[in-house]
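Before I ask anything, let me first share the structure, which is written out below as structure tokens.
Below is a slice of the complex: some chains, not all, each in place.
Order of writing sets the labels: A and B. Residues in every chain begin at 1.
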């Protein structure tokens, strides 16, 4: 790809006639759309009858767009196999946990593990890659679309067999599985892998190991399918490959993107939950570290389907979203979708242009984005997003553990976004990094809500600490083994031993009237908690009231040049928020984190590095305006005037770009 | 039928012994019950073994009742096929959307489209018609019972085949279906009608066209069954035929009643929702225009089943319900049921007489009804209900569209009742008229909540407007095509062009902080909205705040001698109610509607026309008493005294009958 900032939209030319397409291209040019994503549901248009391929329509479209200066991200259309694949073949279809076999008419209805699906997907993908792979307009590829957004783990017979194979590869012998899963419980024990059930109908809950492993199996299989697809494309095209994923889907993104070239994601958070939008940039920048990511789908105004709709964005918010994404590392910012659907089930979804070809309610905002994009493009292209000094561990495997063991209906993503929001409010720049990511350059690592911490992560984090880092672990981290069982050596296994902590016992503190005190704040404690032995040396948080009065819920352990801080419980309420922020603030100061500043709620700084200087993008996300503290004199790049250190104001949904020279670390 | 006012009850003599039946007849006479409805669930009693018919019991009952002055509405018993039909034949049974096949033991468990069901239904109906058709006691017929009250669209294999035939008849070629439904989306495209699925299991929503058309198919099929039944009866009986339907059931009442002789309905609204009771009379009077309708079922006090019950009516309310029904066009007012069930699943349901043969809690109210009936009978019989000058379009097809596309859980009936209540509160007499109804005699037509407006309706309404009528269209009207897709020429298609309106864009206003102003009222706007171009000439409602500030949400377009008023959005809250009422009031005055008067909330006027005079039935429905304004001197028919123009009081649940001479229009 030529280096530029992309402003794009999903486009479905197969649904419209030539006149409309020509009109669309004209309107795209007027609007500033320089890239479209096409083809991800068009299997039937490409292979209307089994084995009869015709890619000419799409090749023509790609070329025509390119002739008008619009580039293309080409997709494989595998989420929607045509009727010739599905009709009369229930054995090829996705099967729900409750046994319902999916039929034709929506999407993701096929089992992506069925061998015939894999074969047909391979053939259509090869056709597309061969035909479109060398077209100059194709600047990237997207495999399939939103894997596992409507479905999760398939329960079909094909999956059953693959599950047994996967288990055999993982465990070697059935005895080892029995031991790892503790299947003597409730007489579950198996004599062979072929006996291990899928987690289907049962009078009560399944074994946690079974439930979690079936999720990991499913995550591995969809990644394997994605690998296969990417491999085919690479035979015919050098354009980089991605998938439009999300924190919400039933996939392991770290694994899924291992063999892809760049990260992209879809997001439809509304303004009242803007941290759920923002967290994506801080995560996906690190899923493929060093590579720019794409916002592959977001709404111009509101997400909707036949049965629901979100509230529309206020004017100005879309621009704030876009500038935040670009500043935090996005190369592309794309809408779903260009032209409103006239049929299907997403007609009400917002778009750039209506089904009758007119500007929509969000259109003026799209123009604002384009104006901004042009303004910032040279600044973005000459800088790189700054690496944060504080990292938060992100794990889709943890998401699977929480799906199996939800405690009291906890949702992993919601927990994480809440936690993330507290860091954002502190004005500390941060990375979300996958479990397996290197820790170079970080000063503080936070690892909350990860029931199983691999020994590999413990080893890596230990080294990080020994070299001077601070590792803050918890809450809800470390209490489960790889197989989703309870440790039998101590509460938190290897982690506890590495930290040198001593957990007395664990229990759910909700409703138990427990109050903890740390950093001069007292707050209620909740969620499943580890209670530590009180020790003058290590205790940082003390339980003042409740069953464990006098014991400890935060401990601090020196290791080499750094510290491991164990957070055993979840501080709750307003006071709990303050306590958590004080904790992070305390260790961030101790670790000498400098890439931070005061921000008012709803306003953020996105820092980028140039050669010998930094750029701060200061952006108001909540529509209330706000300010940040500038630590050193800078230059406002919009006015080219000097800005003094101190309070820097930013208006409702506005952004400012401040260039700061030679400032250390920022 | 001899002309009289009927006061009746559902009766199940097949469940009781002769002694009880004799006692029942005696009690009916004492109570004033002059008609019973029998037989609708008695198939097993009439044909205990397949092909062994015995109607003698029912013939004897009908004759015995007749001998005691009680007439009979005879039913076909098809909602409850006997065990010989159902046992061992899952292929004959109704199949739920989720695939569950119904079994024996409740009702509506058979697929009414299965050919063997149709055959057996034909045979039993023929037997009944032949045996009972000429009995003097039989004054009417009811086909089946509450079609589609417990079930909606069957998913069985029979229905699948019929669905394919129906589609072929509707679309001719599969290409036309593909085009109409836009099936290229998500690679749904079909090569033949036999490939089109029923809207069963899918990972996400089905194509809107598929979902809506399957409902229309189902509605057509049940009407076709009803037609077949009626045709058989007519061979043997000249008594008029009806069906006890409802706005709630999954039927198209306009179509269903096309080949029936008079309308009847069941209603169990409670007093706190009395407009939901009242709306029925204003609707069913127009489903078979010019024919009196029947309240075929209502409770004496409360509806109930094993799992739930409503609160009992306060004393006096039953009489208010009955007088309102008679005055608004009912010929019959009937209870479900005469004698409390001793078995089954509706034992707790209120009745006239308990299972042990004693008066129930509601009995005194039944006596009040009878007293009232006697009093009003000569007045009712010598007059006819007045046609309203204001009509509201009613569409069960719209109900199907809303079931497919519920926006945010909207319910068509609830929307309509709320809207209706506002007209009632204004004291304007009104008709609810089916989509296909003629518009003669109306001055104002309201068409809210109808996503698809047929070109036929547009044409008819246009003519109505050209002749001087005011057509108020919206909210939520016109945005969808016949196939439940989005228009591609403009937002509202033909309607928009006919009105000469210009929709800029459409979007959901809920939660967007939009304020509209019209008729000197400012109110929040919500629901899916059409925003119109501002135009000094046409704008009546202006958007003061929100994304579309300065644009228009109500426009007015002159056409011939009349106007089309486009209502693009839903005014919300108390202020929204005021705005809607001011809108209706404004155009009602402009259109010179005279059949109206001031009423206090909870009190209504039901106007009837005699020869050279009108009768106003003034009825308090809410138990708080109230008043109406009498526009001209009249005569109180209960006291035979003159009543002066001005405020006319009516007590708690009381009614007054005022005769007014030669008053124009009323």
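Heads up, the rule we're going with is that contacts are C-beta pairs under 8 Å (C-beta built on N, C-alpha and C of every residue); 3 or more make two chains touch, one makes a residue touch a chain.
Everything numeric in this text was worked out from a predicted model, so none of it was measured.
Q: Assuming 2 chains are placed, give the number of copies in the entire complex as this structure defines it.
A: 3
Rule of thumb we're sticking to: only the chains that are shown with their structure count from here on.
Q: Calculate how many whole Å lie between the centre of chain A and the centre of chain B, each centre taken as the average of the chain's C-alpha atoms.
A: 50
Q: If we count contacts the way the header does, which residues on chain A are in touch with chain B in the complex?
A: 12, 14-15, 20, 41-45, 48-49, 77, 80-84, 87, 94, 96, 100-109, 150-151, 301-302, 304-309, 311-312, 314-315, 340-345, 347-348, 350, 354-361, 363
Q: Which positions of chain B touch chain A when the two form their complex?
A: 98-99, 181-191, 195, 197, 199-211, 404-409, 483, 485-491, 504-513, 528, 531, 547-548
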